[in-house]
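First comes the structure, then the notes that go with it.
Note that one protein chain is taken out, while the other chains of the complex remain in position.
Per-chain numbering from 1; labels A, B and C assigned in written order.
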Amino acid sequence: MSGNTFGTLFRITTWGESHGAAVGVVVDGCPAGLLLDESDIQEELDRRRPGQSDITTPRKEEDKAEILSGVFSGKTTGAPVSILVRNKDVDSSKYEALRNTPRPGHADLTYELKYGLRDWRGGGRSSARETIGRVAAGAIAKKILRMNGIEVLGHVVELGGISAKEANVEQIRTNTEKNPVRCADPDAALQMVAMIQAARSEGDSVGGIVDILCVGVPAGVGEPVFDKLSAQLAHGLMSIGAVKSVEIGIGAKCSLMKGSQMNDPITIHDGKPGTLTNNAGGILGGISNGEPILCRIAVKPTPSISKEQSTVDLVAMKDTRIKITGRHDPTIPPRIVPVAEAMVALVLVDMMMRGGFLKTSSLG
Amino acid sequence: MSGNTFGTLFRITTWGESHGAAVGVVVDGCPAGLLLDESDIQEELDRRRPGQSDITTPRKEEDKAEILSGVFSGKTTGAPVSILVRNKDVDSSKYEALRNTPRPGHADLTYELKYGLRDWRGGGRSSARETIGRVAAGAIAKKILRMNGIEVLGHVVELGGISAKEANVEQIRTNTEKNPVRCADPDAALQMVAMIQAARSEGDSVGGIVDILCVGVPAGVGEPVFDKLSAQLAHGLMSIGAVKSVEIGIGAKCSLMKGSQMNDPITIHDGKPGTLTNNAGGILGGISNGEPILCRIAVKPTPSISKEQSTVDLVAMKDTRIKITGRHDPTIPPRIVPVAEAMVALVLVDMMMRGGFLKTSSLG
Amino acid sequence: MSGNTFGTLFRITTWGESHGAAVGVVVDGCPAGLLLDESDIQEELDRRRPGQSDITTPRKEEDKAEILSGVFSGKTTGAPVSILVRNKDVDSSKYEALRNTPRPGHADLTYELKYGLRDWRGGGRSSARETIGRVAAGAIAKKILRMNGIEVLGHVVELGGISAKEANVEQIRTNTEKNPVRCADPDAALQMVAMIQAARSEGDSVGGIVDILCVGVPAGVGEPVFDKLSAQLAHGLMSIGAVKSVEIGIGAKCSLMKGSQMNDPITIHDGKPGTLTNNAGGILGGISNGEPILCRIAVKPTPSISKEQSTVDLVAMKDTRIKITGRHDPTIPPRIVPVAEAMVALVLVDMMMRGGFLKTSSLG
Partner (left out) sequence: MSGNTFGTLFRITTWGESHGAAVGVVVDGCPAGLLLDESDIQEELDRRRPGQSDITTPRKEEDKAEILSGVFSGKTTGAPVSILVRNKDVDSSKYEALRNTPRPGHADLTYELKYGLRDWRGGGRSSARETIGRVAAGAIAKKILRMNGIEVLGHVVELGGISAKEANVEQIRTNTEKNPVRCADPDAALQMVAMIQAARSEGDSVGGIVDILCVGVPAGVGEPVFDKLSAQLAHGLMSIGAVKSVEIGIGAKCSLMKGSQMNDPITIHDGKPGTLTNNAGGILGGISNGEPILCRIAVKPTPSISKEQSTVDLVAMKDTRIKITGRHDPTIPPRIVPVAEAMVALVLVDMMMRGGFLKTSSLG
């Protein structure tokens, strides 16, 4: 596998399976002197946790973080921070029946083909539980960013075909966490919830779109030509399960624009050069320009649905049909918000360290 | 900068500026025993070269590749392959006037802010000429892939708002290189050319969309959870200048689908498991499933336009207006096709080596 | 810190402090299908464990390994293997007095200078307990190597000035684990034990030399020019605390030889080319040649001694004297043997994967 480490100077390594003993992460490169305790981590894990509302899976997990290393007397020491979360409410019974019949839209078949065997309990390593490590590490990254005046704000902008009205930063900050779909438009949020419930009642699921906005990132972050900030963000965001596209700024819509529309006019803001519009999403030539950074991801509908589906029996090697009966989210975007924020925050801290914007050894 | 190397086992390092002495690439990790000479490289460089048709920049560059190392008696030796292309038709005169007035939509301002100075001649390192190294290295990657029955086929599917009809593999193979826009739909191609000419005559430019299809990739390629094949493709493709989005399979459209529509039904094909549809784009859980791999990128309109634009004078630190008069492409997608193919091929070879699908030391 | 990950394809990340909650390692890149349980790990941890004999520290640690991920139904799945060892017999009382007086020969001062604070309990991250993660991961690497007919054999060849007689492979295999100093020469072992006890009774400590021999490594392992097998071994071995030199083959003695003595004559062995002598230590040009690989490390005397020593008071910023009274090993070489074997095994597996000698995804 050998792909479970992300980042260069601020580097995380995640591990763990859905129904194994635990999941966790090692955060390497956290500078010494950062005030850190479990509550910093817990806050973000609670946003990701199942069972927060009736539109998420009923799996009950406290997702209690334990910091095992790297913190002494309430401060980070510069040593790797190892964080562990035990799996508690594990029920593999529903998966036994699916051992030999890979679920469409899931990684069951590809894991089986690559590794020759797989941990079939709850999706094993390819479960969304894998993202706990990302979110726990992202909580540290976000804390470092906040200390540097940088905010990372994710929110759902479309779900099941329902689009939110465009929101400004203040609305995103204020409204997003007030509804279970994490949408900054309260009216759209209500419709989204109804849409999710309708889909669930049909045994189906819905997809959506999530925006991540970063405010306060200084100009100069990003390492051309392959480690452009945009490229690192694309890497990090596309590595999240269920994400099928990553856009920066105006994104795919740029294909329909003329140069004279797309180019953001440059002007003097508060004595320094800035842009009048932000189609570029805060990144030009792979380097931040000081404007807000905007990323967008499309999230596919949850592949676990209770409608009957076609698949194959890997032992008999013939076509068959299955019905999935485990506990699942009817939609992913609301719970992916903290995961996407985490990946963006991890990329920002790492790239800011690479560019010399953040201290690497000690905050001292 | 420190971001000019890409890949883990099959690894490239590019260098060079638009108006410097030369541009080039070092390809490390090419197995020994591959038949290779300049013509293998030249074929792909000629597809990327300016001046191929009247819809590209009139800059005249032969882009003649010289292999300086790693090949002996017509075969690679396992040592790094260094490839050099001299810049010939360099005309920096038009850029002198733009030294202190960063061009909107370009990296002029971000390079200036990050590095404190910049090579302002022709865009310097952030010029599209930087992609010569990618294409030269990609030519080697594509040769290795072809020997393994894998094809990487890029083509323009939308340009200036004109959409091509959906094309099958055979049409892509046959039609794409027959028209200057690299579109597999000959009728759409004609309209696209007209659209480009219209935009140019208005002093403007147009964007578009490029698909990259990979046929023959075996199941099992990709290293979860951060080095998923999709994440690596997103990284590689988003690192190309002018790309503002990367999609895998159905891409952003997944947001409007239900799970029952999105999930590709699994079935037995020729005695092995395959899928009936390919919304996933050949990748599930970050691992290839044996179906064709489909990537899509949106390419912004060329930022260099001759219409007057607003910018700032960095010396006087005040608003001003500029007109860009150098030689430029009025649209990027046709010329980005070989670059995108190169990045995809580089990712595939590297990830196939990491997964043990391709030999690393010697083709034997 | 950001330096807690080692390896490219077979990659470990270690974490944990001497007196923290636990220490551990994440092993990424272990192929699926390897039979693995805690006993495989425990065997090697028991060789490293304190309190094995009366020449080691009296700290009592069971060092019980818990595998938290990556294993399902007794086999590895390809997912990262997370291994945790709780710290049990933690006694920080003796260290309280040393908070502001860095111990000579230890990393107390350098950690303080780098990070601005440090976990002063038991050496924190710079404690030899950090090597538990290495040994646990090395146990997996050694198992993979054994399945491929490769043995990694460490043994003490000099201790406190007492040199062992040269031993052949059979003697190393048979004798090393039979005495507490891990010396293949039983007579020298007895003298070494006496020397250690004498040093301890004087409140002092002794250094020594450890050889690591690898039998069965195929020709062709190593990636010139920077990732030569020798360079990777030097990196891995020099990263172990207390190691002050790394030699390959004849090592430093080569400086006194003529070319005609140093060059190993090449000859046909069993139908293939081999060498008559092995001054090169099995590596030429950074690539293994099929002969046994020989590494040698010099290990400094334990810096913790009970004799009074000069140091400074970091608060008063003036000279002072300290006596160290915690529990310590009077010599390191016997306990470093399994650690050095682990590092060598980790390098070999990683480099064999990079060279295509070992499967990366699945043992099939």
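The criterion applied here is as follows: a contact is a pair of C-beta atoms (placed from the backbone, for glycine too) under 8 Å apart; a residue touches a chain by one contact, two chains touch by 3 or more.
Just so it is clear, the structure is predicted and the values come from calculations on it, not from any experiment.
Remark: the omitted chain is touched by one listed residue; of C:Pro50, C:Pro80, C:Gly154 or C:Pro303 this is C:Pro303.
Contact with the chain not shown here comes from a single listed residue; of C:Val90, C:Leu190 or C:Val312, that residue is C:Val312.
Of the candidate positions C:Thr76, C:Ser205 or C:Ser361, contact with the hidden chain is made by C:Ser205.
Only one of the listed residues, C:Ser126, C:Thr176 or C:Gln191, touches the absent chain: C:Ser126.
Where subunit B meets the chain that is not shown, the touching residues are 1-5, 8-11, 13-17, 20-24, 26, 28-30, 32-33, 66, 68-70, 72-73, 75, 77-82, 84, 111, 114-119, 121, 124-125, 360-364. Contact residues of subunit A toward the unshown chain are 8-9, 79, 220, 224, 354-356, 359-361.
In the full complex, subunit C touches the hidden chain at residues 1-6, 14, 102, 104-107, 109-111, 113-114, 125-126, 130, 158-159, 161, 199, 204-209, 219-220, 222-228, 230-239, 241, 244-268, 271-273, 275-276, 280-281, 283-290, 298-305, 307, 309-312, 314, 317-319, 354-355.
What we mean here is this: only the chains that are shown with their structure count from here on.
For the pair subunit B and subunit C, the distance between mean C-alpha positions equals 45 Å.
Put simply, the C-alpha centre of subunit A and that of subunit C have 38 angstrom between them. Those residues of subunit C in touch with two or more other chains are numbered 8-9, 79, 360-361.
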